[in-house]
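One protein chain omitted, others in place.
Each chain carries a letter (A, B and C) given by its place in the written order, and its residues are counted from 1.
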Amino acid sequence: MLGYLIRRITYGIVTIFAVSVLSFLIIQLPPGDYVTSYIAALEAQGDDVSAEEAETLRAYFGLGQPPYVQYGKWMYQIAQGNLGLSFQYRVPVTEVIGERMLLTIILALGSVVFVWITAIPIGIFSAVRQYSIQDYIATTLGFIGLAVPDFLLALVMMYLAWDWWGFSIGGLFSQEYAAAPWSLGRVVDLLQHMIIPIIVLGTAGTASLIRITRANLLDELRKPYVVTARAKGMTEWQLILKYPVRLALNPVISLTAYIFPFLVSGSIIVSVVLSLPTLGPVLLRSLLSQDMFLAGAIILLIGVMTVVGTLLSDILLGLVDPRVRLE
Amino acid sequence: MSQEIPNENVEVKLLEDRVSVASQRQLIWWRFRRHKVALAGLVVVICFYLAALGGEFLAVSDPTAGRSARAVVPPQPIHLFDEGSFSPHVCAVEGSRDLYTLQKTYEADCTQKIGVRFFAEGFDYKFLGLIPSNRHLIGVSEPEEYKSEEYIFLLGTDVQGRDLYSRIIYGTRSSMTIGLIGVTMSLALGITLGGISGFFGGVLDNVIQRTIEIIRSIPTIPLWMGLAAALPADWSILQLYFAITIIVSLFAWTDLARVVRGRFLAMREEDFVTAALVAGAPWQDIIFRHMVPSFYSHLIASATLAIPFMIISETALSFLGLGLRPPAISWGVLLQATQNVQAIALTPWLMFPAVPVIVAILALNFMGDGLRDAADPYSAVES
Amino acid sequence: MNNETVLQVNNLKKYYPVEAGFLKRQVGTVRAVDDVSFAIRQGETVSLVGESGCGKTTTSRCIVRAVDPTDGEILYRRENGEIIDLAKISQGDLRPIRREFQMVFQDPFSSLNPRMTIYEIISEPLRVHNIGNQREREDRVADLLQRVGLRAEYMRRFPHAFSGGQRQRIGIARALAASPRLIIADEPVSALDVSVQAQVLNLMMDLQDEFGLTYLFVAHDLSVVNQISNTVLVMYVGRVAEIGPPLELFRRPLHPYTAALIASVPKPDPFNLQDRVIPEGEIANPANPPSGCYFHPRCPFVVDICKQEAPPLEEIEPGRFVSCHRAREIELVV
Partner (left out) sequence: MSQSTRSEAVASHKIDNGAPLLEVKNLHTHFFTGEGVVLAVDGANFEVHAGKTLGLVGESGCGKSVAAKSILQIVDKPGRVVDGEIIYSSQVSAGQEVRRDLLRLDAGGAEMRAIRGGEISMIFQEPMSSFSPVHTVGNQLTEAIQLHTEMSDKEANETAIQWLSHVGIPNPTQRLNEFPYRLSGGQCQRAMIAMALSTNPRILIADEPTTALDVTTQAQILNLLQRLQAETGMAMIFITHDLGVIAEVADEVAVMYLGRIVEKAPVKEIFRNPKHPYTKALLTSIPRIDAQPRERLPSIKGSIPHPQNRPSGCPFHPRCPAFIAGTCDVKEPQLAAVGENHQASCFLYPGC
């Protein structure tokens, strides 16, 4: 188990490194260096920046030095908790991200839970009652859920909400709570607003998880140990829930590791459509306005979140399946 | 009863003979054919690519020609009969501006009928980029007679007064080919790297596998967004098109590489591969006569299932304004018009481009699923 | 190596590293084949027999170089008398020689490429070695098919049209296509039904007589081995336990393991059910074998030396080789 854990953590670190390099690359890609765009942004807003100030800034970020030095400085700053400045908002990136980060995590976790509690029972039922009407319905719905991209689903939901009830489903808070400090009322308000985003976000994941649970369970149901259990005299549901489901869930758990990045990524576009106060809309705006420090920081943070999520589900798999630890 | 037995046997015998000499490809086709949904998917996919090829012929009007006079016209239904006789037409619309909301509104005026016919004359184009023509599948009977707003807007028009139906047809080309080209690129990468990984194994395999694992756990959408946003603003449509295709396929090759590697590894253990080795076959022979033909069907299935992913990616990026940019036309670009709730509320028909996206993805998924089942015609047939 | 010998294997070894941990450190060695020596004379059948993990299949794969041996010699006498070491030769140099020794596989399903017609499968060795033109190859395949008891027109069919026994015949036809001298048969009848097994065994013996073939026959079934071999080689955990002609070896084994094997085989004879002496314990793990003679923890005749020293393979009677410290003193009954 320890070896397995070390291996997983090493992969995680390497992945974070890869993401950080890519994020840095993205920061560097637009023409002109960061200070030039920063100064341009400041001047556009009426501020005057002297040549010395510009030089100080350049030295601070190590501009003009080789890229790996700049990368090193950027990483060093990040390790200090300094994610740089957003020149669009003119405040430190950490301030812009703050609560949005938390809400992004809550949304992704909520979707994982939603995916689990809907997909697994449906998948199990679908496999056990293979070729029944319910199975066909679940399979077809699964297919459609897989085919509809989540942002289109969000659009459709918005249209329906507008057309049927005449209200907008955007946002995660009602107006009275939007800027209020955290309180029980705000949490309840948040939960109410999260239902539709979670459904939108979780649909594709649910669909694929239904299919995978079903396929895995069908595989497991043919294995000899199921016959053994049956020959013991167990009731059908008793044995299905104890044995094949238990085994079929292993790949499902490890799959969560791969669904998680999709949920986090997917939440970005869905958030844009539903104008949720998560990282998504900020990322889009920063990319469109070339606010690259903010963008780079967000991409890096999302990368770290994904890696941590993946790591957690890998560890979960290791706990659940003795064969994984053995490897 | 007993007289019937020989007949039955003859039939069984004939069937047996037919199956005995059936090649792999035939068996796959027979098996695929039994999947009715997959077959329907195949037909739909073919239709989409035909539409991509002959978009100009299918379009009603020039997709870039817009006039503010006919902005946001709602979809016009085609009436097949006129006073009991067959004469397809649409009703003309009368535009006016609501003085209160300043919104443009249209009223159908069925006293003015605009005749619709097949193979009508319309704007000039070159069919397949070669043959000059001005015939279109459908169009107005006498184009010269009508004013600009008196035309057929099957799915309505956008804010700039461009015919949405024609734009969707044009969008098919970029959206569907990005999938195809993207998959081709992913396949090239996936086959090369997966093949190296699976055939040679060892350190190389280890490095490639770890790389794939890392790429798979990277959150792709934010990275695409970042990469796409970093593309220079002054690039041409064509440059953007290829850049976006490359970005999209950059992250899709890993699945295909895994499929290829897995197949190679499984194949290496097959006795018939050892048999070829023992027979003295050179390694090119072993790879291209034995291994590759044994899994190309699986590969086609996996590639088919990867296309929807590419289509979704392009649509999403363009929808966010990070992918193809106007004047390029793709489904994602068209959907950009629906980014806010007001647009959806007032001009819901602008959401029509979502329909081909969903239909294309569904069709490709069904087809790919059927292919995957059929790819291994010897696996136990589920009843 | 005398003139009659086609293949002589000397001290063949195949070790696999056992890797563990994140950095794939080697933590041990599986001695799949550990110092195996034997010789096959022209026109004869030598059988490798033993239980799972005894290294019989690895030995055969080393000889055809589907696996590269770790150490040892595999001397092969070509038709022109030239002697080459198959263990050392490069794959490229080996290729033209390959047509002289062919292989028959255990699994009749995985050994035929399902994408190829029977003609393509059987003619592959001909194609690879550029023997004959299309017409001649077709005639050859038709001839081979008839020879193994199938109809010539089957060459247009695909493997899925045939039963296990028929497929095994096709596999034999392929092995014969380029007129080899030596055939390595890896459990060729184990996957077949009892009623088909005899057909294939008979066919193999007929072909051997007709073409003067030399067989290396790998099997786990002692009765099958008894039926087809001139010489039997009993293996245990990568090592040779005993070599001898079947008639003597099965009636009067010299190694306690051979005796145990024979006693364990259920005999289709309900009239003579005697109490058998079957070995206790389990087959040793090749990754972690016991000291000395690998069989000592299960051997009823074990003495101290067995625990310390691995016995050498000695010829204690003409044609009877055995690796047991006590082979000369103990009396084994079956």
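Methods note: a contact is a pair of C-beta atoms (placed from the backbone, for glycine too) under 8 Å apart; a residue touches a chain by one contact, two chains touch by 3 or more.
Everything numeric here is computed off the predicted structure, so don't read it as measured data.
Contact with the chain that does not appear here is found for just one residue of C:P69, C:P279 or C:P297, C:P279. Residue-wise, the contact with the chain that is not shown comes from C:P246, picked out of C:G55, C:P125, C:P188 or C:P246.
When the missing chain is restored to the complex, the residue among C:N2, C:N80 or C:S195 that touches it is C:S195. Residues of chain A in touch with the missing chain: 222-225, 227-236, 242-243, 246-247, 250, 320-323, 326. For chain C, the residues touching the absent chain in the complete assembly are 51-52, 163-166, 193-199, 201-202, 205-206, 220-224, 226-230, 245-247, 250-251, 260-271, 273, 276, 278-280, 282-283.
The criterion applied here is as follows: only the chains that are shown with their structure count from here on.
Set against the Cα centre of chain B, the chain with the most distant centre is C.
Look at where the CA atoms of chain B average out and do the same for chain C: the two points lie 55 Å apart. Contacts with at least two other chains are made by no residue of chain B.
Counting partner chains per residue, chain C shows two or more touched chains at no residue at all.
Within the complex formed with chain B, the residues of chain C that make contact are 61, 64, 66, 95-96, 98-99, 101-103, 105-107, 110-115, 117, 121, 124-125, 128-129, 156-158, 160-161, 171, 174, 178.
Per the touch definition, chain B reaches chain C in the complex via residues 16, 19-24, 27, 270-272, 274-282, 285, 290, 293-294, 377-378.
Listing the residues of chain A that touch chain B in their complex gives 11, 14-15, 18-19, 22-23, 26, 29-31, 143-144, 146-149, 151-152, 155-156, 158-159, 162-163, 168, 170, 257-258, 261-262, 264-266, 268-269, 272-273, 283-284, 287-288, 290, 295-296, 298-299, 302-303, 305-307, 310.
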